[in-house]
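Removed: one protein chain of the complex. Kept in place: all other protein chains.
Presenting subunit A:
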Amino acid sequence: MRTGVIARKRGMTAMWDDQGARHPVTVLQLDNCQVTANIKTVRKDKSEYHAVQVAATDKRAKNTTAQMLGHFEKAGVAPKQIVKEFPVTPDAHVPVGTVLSAVHFVPGQYVDVIAKSIGKGFQGGMKRWNFKGLRASHGVSISHRSSGAMGAHQDPGRIWPGKKMPGRLGGERITTQNLKVIRVDSTLNLVFVRGCVPGVDDAHVMVQDAKKTLVFAAKHNHAKALYEKVLPKGVDDLPFPAGTAELAKDLPPVIEAPAMRTSPFIPRE
């Protein structure tokens, strides 16, 4: 399992593939994403946890705490705004200080994107929990959007813990899974993924190989000896342990994913 990357969500646009199908894409940009540590923890039952710690977006030293300044000095990188770690297998550690690049992802592969969702403030039951509210007319008085009753009567005589009620909505960590990488641009460090991604524009997002469609599918197919199905269609290899800025110099500047299917514009029998 490889490391992930921290990127910034820059916005959305649309792209057309080689067969002429339109794909809505989100533009993610890697903002000086560097590896700051390789973590290995041995638990009480002797099992090991391995992770790669990654940091992104430079920050002024005067705005960084002394503790973090020391941590970044030990890694030999400039102070960064965000530091996150990605669990990896023991063979996937990356040298500290490596600059990760957009070529870490191969067009045609699937990724999971994790970010903090847009905050919606204090919201009622209809928006927060998809409650149906009450009727618009037929005698309903000033409770058209209310949640209705909160529980039973004397038995149990209380409200069950976890009762869905109005409260703060949004601003929480959300994972959007199985987004296809459509295009990779190494000059500007851009990764174009198909679909939408949580968070506002310019927010930091964590991008990693899709757990379900890539990692687990690969594991199961490998165990069943279906070696052609281990990677997604059209993907021959993934940069291991990571796609770095050094590797990007040897690769073409822009790579796009092919459609890998029969054209949807040809009518089927």
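Heads up, the rule we're going with is that contacts are C-beta pairs under 8 Å (C-beta built on N, C-alpha and C of every residue); 3 or more make two chains touch, one makes a residue touch a chain; residues count from 1.
Going forward, contacts and distances are computed from a predicted model.
Novice: Absent chain per UniProt: "Ribosomal protein L19", "Retinoic acid receptor responder 1", "Non-structural maintenance of chromosomes element 1 homolog" or "Potassium voltage-gated channel subfamily D member 3 isoform X3"?
Specialist: "Ribosomal protein L19"
Novice: Tell me which of A:70, A:167 or A:258 is the one touching the absent chain.
Specialist: Within the whole complex, the residue contacting the unshown chain is A:258.
Novice: Among A:53, A:176, A:189 or A:213, exactly one should touch the missing chain; which is it?
Specialist: Looking across A:53, A:176, A:189 or A:213, the contact with the absent chain belongs to A:189.
Novice: In the complete assembly, which of A:35, A:55, A:77 or A:106 touches the absent chain?
Specialist: Answering carefully, the residue with contact to the hidden chain is A:106.
Novice: Which residues does subunit A use to touch the chain missing from this display?
Specialist: Missing-chain contacts on subunit A: residues 8, 10-11, 13-16, 18, 20, 22, 27, 29, 31, 106-108, 185, 187-190, 202, 234-239, 251-258, 260, 265.
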